[in-house]
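Please see the structure below; I have some questions.
Only a single protein chain was left out; the remaining protein chains are all shown in position.
First chain written, first letter: the chains are A and B, and each begins at residue 1.
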Amino acid sequence: MKIAGYEQQPVDARLAREARWDVEEFHAAYCQLLDLGDIEQWADFFTTDCLYIITARENAEADLPVGLVYAEGRDMIRDRAFAVRHTQMFAPRYLQHFVSNVLILAVAGNEIRAQSNYQLLQTLVEGPTTLLQAGRYYDTFWRENGRLLIEERRCIYDTTLIANDLVLPV
Amino acid sequence: MKIAGYEQQPVDARLAREARWDVEEFHAAYCQLLDLGDIEQWADFFTTDCLYIITARENAEADLPVGLVYAEGRDMIRDRAFAVRHTQMFAPRYLQHFVSNVLILAVAGNEIRAQSNYQLLQTLVEGPTTLLQAGRYYDTFWRENGRLLIEERRCIYDTTLIANDLVLPV
Partner (left out) sequence: MKIAGYEQQPVDARLAREARWDVEEFHAAYCQLLDLGDIEQWADFFTTDCLYIITARENAEADLPVGLVYAEGRDMIRDRAFAVRHTQMFAPRYLQHFVSNVLILAVAGNEIRAQSNYQLLQTLVEGPTTLLQAGRYYDTFWRENGRLLIEERRCIYDTTLIANDLVLPV
């Protein structure tokens, strides 16, 4: 699967390494927020004019724009967070993101393109812990005041049998 | 879930990064020991007056002190290692820890507070590999002679359906 804009570019090894550290630290902070349920601050990780998409690998490979989630701009991220918090009805559950295999694809000025693997584990109350979704982040980060923000995040999941009725942030 | 003492403090970015590398290397060595079954050396990763707790997230959220495991001091860790090795009866199994998403919460002098995600996989002989426990380490490390030791480790697991009859180190 090749996602347009996410090809491996030649990157200076030192720059790539520095970028990887930044991206790893971004993931740890971002995932902690979602896992602890502080969804109100979720939008703070995005640029104003961000693009956020969750879609199945088979859709991405067919270059279909249709996805599970499509949000353009930080305001839509905020709306989504509000919806998850206040209007969706679902059983309480614990979430845990595991991110690994961060690969820097391009570094240009304040912009970093990276690919990372994620697992999203879910635990229902009195239930087992199961793998809800496994996939890849294709990210474009923008560095602002020394801090990374998501300019674009495409979450492309392999897992085809996911519960479409409940769409949690990834 | 907020664990008292494990709030995010302002940390100098460079110090946080150095601490993260140290913590990642600690995890790799610690988990290797447990996964290879060298439990006799387990206590060497702790300070003399350490605190080690394994507890469910629902207990931690309710601020209940009750846990699956509670050990105060390196001697209790040694006792526990001895018990796991010599007195518990259980079927042979292989274990594997996967640690990711290391987040540095505070650095003060020789002390580091960190949060990390863990998965503990178990393989029974002639059986499948299953996820035994998924959770978070809330760690306070103490640097001694350039090496990290656990001053406090709270293993807080999401998985509520774990086998209580067999308690392995995490």
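Basically, a contact is a pair of C-beta atoms (placed from the backbone, for glycine too) under 8 Å apart; a residue touches a chain by one contact, two chains touch by 3 or more.
These numbers come from a predicted model, not from an experiment.
Engineer: With the missing chain put back, one of A:36, A:51, A:69 or A:131 would touch it. Which one?
Structural biologist: The missing chain is touched by A:131.
Engineer: Among the options A:20, A:78, A:93 or A:143, which residue touches the chain absent from this view?
Structural biologist: A:20
Engineer: For a quick check of understanding: of B:57, B:74 or B:97, which residue touches the chain that isn't displayed?
Structural biologist: Only one listed residue reaches the unshown chain, and that is B:97.
Engineer: Considering the whole complex, not just the chains shown, which residues of subunit A touch the missing one?
Structural biologist: Listed in rising order, the touching residues are 1-2, 13, 16-17, 20, 57-58, 98, 100-103, 115, 117, 119, 131, 133-136, 158-161.
Engineer: By the contact definition given up top, give the residues of subunit B that touch the hidden chain.
Structural biologist: 21, 25, 27-29, 31-32, 35-37, 94, 96-100, 121, 123, 125-129, 131, 146
Here is the rule we go by: only the chains that are shown with their structure count from here on.
Engineer: Between subunit A and subunit B, what distance separates the C-alpha centroids? Give it in angstrom.
Structural biologist: Distance between chain centres: 27 Å.
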